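Notes to accompany the following structure.
Complex shown without one protein chain; remaining protein chains in place.
Order of writing sets the chain letters: A and B. Residues in each chain are counted from 1.
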Amino acid sequence: MSSTTMTQKQGFAATLWDYLTTVDHKKIAVLYLIGGGFFFILGGLEALAIRIQLIQPNNDFVSNGFYNEIMTMHGTTMIFLAAMPLIFALMNAVVPLQIGARDVAFPFLNSLGFWLFAFGGILLNCSWFLGGAPDAGWTAYAPLSVVSPGHGVDFYVLGLQISGAGTLIAGINFLVTIINMRAPGMTYMRMPLFTWTTFVVSALILFAFPALTIGLFLLMFDRLFGSGFFDASLGGNSIIWEHLFWIFGHPEVYILILPAFGVFSEVIPTFSKKRLFGYTAMVFATVLIGFLGFMVWAHHMFTVGMGPAANSIFAVATMAIAVPTGIKIFNWLFTLWGGNIKINSAMLWSLGFIPSFTIGGMTGVMVATAPADYQYHDSYFVVAHFHYVIVGGVVFAIFAGLHYWWPKMFGKILNETLGKITFWTFFFGFHLTFMIQHFLGLMGMPRRYAVYLPNQELELGNVISTIGAFLMAFGAIVFVINIIVTTTKGEQVSGDPWNGRTLEWAIPNPVPHYNFKQLPLVRGLDALWIEKTEGRKELAPAEPLDDIHMPNPSILPFVMSLGLFIAGFGFIYQVDHPSWLIVLFIGMGITLGTMFIRSIKDDHGHHIHKEDLDEEAR
Amino acid sequence: MAENTNLDYQKKKNKEEMKQQVITFALMIVFTIIAFAMVLSDLDKLFVVPILFLLAVVQVIFQLYYFMHMSHKGHEMPAFMMYGGIFAAFLTLLGLTVLVWW
Partner (left out) sequence: MSQDHTLNPEVMPSEPEKATLEGKNKFLGFWFFLGGETVLFASLFGTYLALQGSTMGDNTPEKLFGLGLVFIMTMLLLTSSLTSVYAIYHMKNNDFRKMQLWLGITVILGFTFLGFEIYEFYHYIHGYEFTFRSSAFGSAFYTLVGFHGGHVLFGLLWIVTLMVRNAKRGLNLYNAPKFYIASLYWHFIDVVWVFIFTVVYLMGVI
């Protein structure tokens, strides 16, 4: 009956089927980790190709057109298909455990969200083999993206549309989970910071992604159905794309960075053996960053010509975000201050994050200064800035989070030696790659160009940058080796290897698939730590032992997403020949058909009986 | 027996609410007629447009608070997220109407 017992007994096919149909948030976290990790490697290879091309002036490692494809796909892959899913992996693995829930609010939709992301990502990358990838930059500005020949941008539009729908679903799921599924006593102001950031980020997803959805629809209509939204000869206006893209795009960077802040707010207190300094201020700052994040999108468009009034307003609003971010930086420092600090890999990533991200924040204020931005715009200075915040913030957080929660997800601690090698090579490689790019930008090197000319003093900087990129790649490879070594040779650890403070560490390893046999009673912030200070090892149960209701696994999310994947090809190729409309109808038919089946077939889930629970405990 | 009286009380309450909703509906119809009539009359554009907009907003508030029961208890979170959506929607509209070239 239950799916976990099945996997233990059976072979590969059964395991595969189990993962295709799973609605368990812990297994979906693993799926997100695999998917996000795969695309992270892909995006990393694209980055290496970019850096090899730029190692010397007038290089011809790749052609100019191919360079455009690589550079577009690097950005798109890293943002949509690597960073977001890896963050969703951590959220899925941790948030239900942190709030004391047995699962998320919508397990079926959770699975659907993952499969939509996966098929969207695959569709986008199919373009490599089908006549060329998108080549209009990850921002796909019109009118370039409208007139770009071939089907590359069509794959961009359809791929992101499908994976974006998955993200929206995941956002709503986490919102409802955090509001409705908290354990007794887990008030809002007792929620761990990672849960808080997940909550705020989910709200940002809810309000930001619809703008992207519409933007992508308009671009799709222009490219595939002959409309004139961005076509000046029909009275269209390409600025609409820029607005819609950045109304989504700016909240998107906070969608990436806030969970990173959440991870560090968990790691730093645990390894400083102190409660988080200024918890209330941290929550307030998170909410404020989320709120302000919506009012600054036009700072990406200072050079569009919106006029001095608009530019000033957006410049001031942007700089205001430095205040809550500064509050956070100081709170982490004060948490460390006087703490009983233990330095391991997770902590190294967190400590490395603070100065790296602060540099990125500082250059952020620089580019937010509208008049100065006319100098920085579209130069390598901007490239350096956003890599400092996204790599120095988000990627560092993903590494820290994986080291920290690996024992919870897989029951083993990642190898410390290899972890430290990864950190030091990646950390130095990162600064080597991007610090110099600030200066390359100030010296006038424009971003997105496939070549630069000799004798403009750009050679040395680019060589240094490429060396750094290879160091980062080395670090990432060591991390992969680390995962393999840990999985094959690592030892199982207890459920609380770090002497943790929050609820997820109260669960034994391996985590039972119903998470909590009895829902715990939460008595304050750092729920587990409170019990520990009073000499107890676990939380008091909030309910008597009873039957546990769990959702049923289902293949429908996979089929639903597959239908959209097939329909995507129909949409793209119907411009070449109308017979492709058949593919479109088949794909949409599969998706709508599975939605219909889901609607009319009752799914009440199943119960685990308390007698079985007793047996398992024995 | 106690459950029965409770049920009767509920039914009565539902009935009263239904009466309110019919009144709301009547008002919405009246507002719609006013809006159409104002456009057909030859009033000044600067005068008509804000009133049209106001009438639309009032109608939407009626829909949300009465037809969709947002005035009831237990709608704090829905209201919060709706207002969040309206806030983002307002910014989007502002950006696309004010900050584009013609």
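Just so it is clear, contacts are C-beta pairs under 8 Å (C-beta built on N, C-alpha and C of every residue); 3 or more make two chains touch, one makes a residue touch a chain.
Remember, predicted model here, so these are calculated numbers, not experimental data.
For the chain left out of this panel, the touching residue among A:126, A:168, A:336 or A:548 is A:168. Contact with the chain that does not appear here is found for just one residue of A:71, A:146, A:160 or A:218, A:218. Only one of the listed residues, A:139, A:227 or A:552, touches the absent chain: A:227.
Set against the missing chain, the residues A:11, A:235 or A:578 yield one that touches it, A:235.
In the full complex, the hidden chain is touched by subunit B at residues 3, 7, 10-11, 14, 17-18, 21-22, 25, 28-29, 32, 35-36, 39-40, 45, 48-49, 52-53, 55-56, 59-60, 63-64, 67-68, 74-75, 77-78, 81-82, 84-86, 88-90, 92-93, 95-97, 100, 102.
Counting over the whole complex, subunit A has residues 105-106, 168, 172-173, 175-176, 179-180, 206-211, 213-215, 217-218, 221-222, 225-229, 231, 234-237, 240, 243-244, 247, 596, 599-600, 602, 604, 607 touching the chain that is not drawn.
By definition in this document, only the chains that are shown with their structure count from here on.
If you average the CA atoms of subunit A and of subunit B, the two centres end up 37 Å from each other. The touching residues of subunit B, when paired with subunit A in their complex, are 77, 81, 84-85, 87-88, 91-92, 95-96, 98-102. Residues of subunit A that touch subunit B in their complex: 175, 179, 203, 206-208, 211, 237, 239-240, 243-244, 247, 294-295, 297-298, 301, 305-306, 310.
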